[in-house]
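Data block below; observations after.
For this view, one protein chain was removed and the others were kept in their places.
So that you can tell them apart, the chains are marked A and B in the order they are listed, and the count of residues begins at 1 in each.
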Amino acid sequence: MLTLASDFGSPYPAAMRGVILAQTDDVEIIDIAHDFPRQNVRTAAFWLREILPWFPPAVHCAVIDPGVGTDRAVLAVDAGEHVLVGPDNGLLAPVARKLADDEPRWYRLQEPDARSSTFHGRDVFAPLAARLHGRRNESLKSESNLVEHASPVDLSFPTPTIDGDRIVGEVLVVDGFGNAITNIPGEHLDELMGREVRVNGESVPVGRSYASVEPGARLVTIGSHQNVELAVNRGRGDAAFDLTVGDRFSLEPGVDVVEEPFEESG
Amino acid sequence: MLTLASDFGSPYPAAMRGVILAQTDDVEIIDIAHDFPRQNVRTAAFWLREILPWFPPAVHCAVIDPGVGTDRAVLAVDAGEHVLVGPDNGLLAPVARKLADDEPRWYRLQEPDARSSTFHGRDVFAPLAARLHGRRNESLKSESNLVEHASPVDLSFPTPTIDGDRIVGEVLVVDGFGNAITNIPGEHLDELMGREVRVNGESVPVGRSYASVEPGARLVTIGSHQNVELAVNRGRGDAAFDLTVGDRFSLEPGVDVVEEPFEESG
Partner (left out) sequence: MLTLASDFGSPYPAAMRGVILAQTDDVEIIDIAHDFPRQNVRTAAFWLREILPWFPPAVHCAVIDPGVGTDRAVLAVDAGEHVLVGPDNGLLAPVARKLADDEPRWYRLQEPDARSSTFHGRDVFAPLAARLHGRRNESLKSESNLVEHASPVDLSFPTPTIDGDRIVGEVLVVDGFGNAITNIPGEHLDELMGREVRVNGESVPVGRSYASVEPGARLVTIGSHQNVELAVNRGRGDAAFDLTVGDRFSLEPGVDVVEEPFEESG
């Protein structure tokens, strides 16, 4: 199994498929996405981390590569039962750590030989992924042309700042529905379901599902990535909260939350 | 064979693929579309009815699901030689009737166990579809966790009103070319090919193909769904007729149509 991800749009990924299929006829190729925001390594790194772990062991070839044609390294990574292939710009760092329990092994391709300097997806990464897909199930260490790569470019996402009840988080990405996915672990909402929180000071209900509020209304929920998500039922959370990627915001319990567990009989 | 359809855009459907492939390694997965208008159950229901019957027997998993995380049922349907999986909101009703000659058998999943409340495509529907794909070719009745579901949410498309020569129809969907696909059976045009009809009172030629009129000109034709379509050769019919989804319009034979079959010799 070999997955492809890129910011190439259409029709360039088809050339990558052609190259792989011309090189090996026994491969199942799966597109993760080819419409990642152009040359936005950070957003693609987030999605790769969230999506690739759902797959069975595979070779994953991901190319968001603003430095194509420069001397940035061409990477292959042993990440648990998965192999990752992509440019050395941080793109693979978060998913590699997640797949490999923090111990990925990094290699780089020696002397990449590219037909073009502008489309390494087709000319370098796809052929390398096809070759690694075809090998026996050994470590990449024994592959010719690969050498250990000591210091891959790192990329990590910020952690939220917690100050008592007040958390300052950041929007990591906005998905196609307009949900603002943040870096605050969803568990912070566990005790607040059905109540209200304040987002940048404004009261917003907390719900398990989008439909827990009226269509068009805002809510705070636990998204499918287990992070706090700022959303609107059947609408766009990013617009309604006026927050986009990289924006920071504060999250506090709502003023209306008065816990008086011992006064039930009162 | 397992097909996927949703309004998830990108890259969420890749997570569904991953889940299915991790659960079963012997499945051909085919994307119907993932860009159905967001949370528009009606439009997706139309397309599923028009497209799924072209497939050989398969499990079809369709998720347009504004009620994700609520107590709406999770459905599995015996529909002729096909199995349908999706939420109980009417989405599957038209295609189920078509595939099963009006006698689909409806089941619901007991006690869905979901990791998230916001992405049942990945956490509920995809795993169920993968499981049903892997079973032997028996009725769903014998599947554990499925129980008969007496009253699925229904959805049907309006039929046109026929009053003598005058038909009042409705635009059901507009396709990507801008063709306005209506609920009027194409057979009403059979006798009118090459002539004119009046659409909301305005004369428009009737042609078998888009190219039967000049580029940019309007025409009325029989679309690939065998319904009357309002179109523009190499242009957008919805804009030229000023009609969109849900709009009603009248269709009458043109005033210039004078049938005088017995006066040929005159």
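FYI, a residue touches a chain if its C-beta (ideal position, glycine included) is under 8 Å from a C-beta of that chain, and two chains touch if they have at least 3 such contacts.
Predicted, not measured: the structure shown is a model, and the values here were computed from it.
Visitor: Which of B:1, B:114 or B:192 sits in contact with the chain that's absent?
Guide: Reading the full complex, the residue touching the unseen chain is B:1.
Visitor: Looking at B:146, B:167 or B:222, which residue reaches the missing chain?
Guide: B:222
Visitor: Of the listed residues B:16, B:32 or B:130, which contacts the missing chain in the full complex?
Guide: Hidden-chain contact among the options goes to B:32.
Visitor: Residues on chain A that touch the omitted chain in the whole complex?
Guide: On the chain A side, contact with the omitted chain comes from 8-12, 14-15, 17-19, 21-22, 25, 38-39, 66-70, 115-119, 122-123.
Visitor: Residue by residue, what part of chain B touches the chain that was omitted?
Guide: Residue positions of chain B that touch the missing chain: 1, 3, 5, 30-33, 35-36, 47, 50-56, 175-177, 208-212, 221-224, 226, 229, 234.
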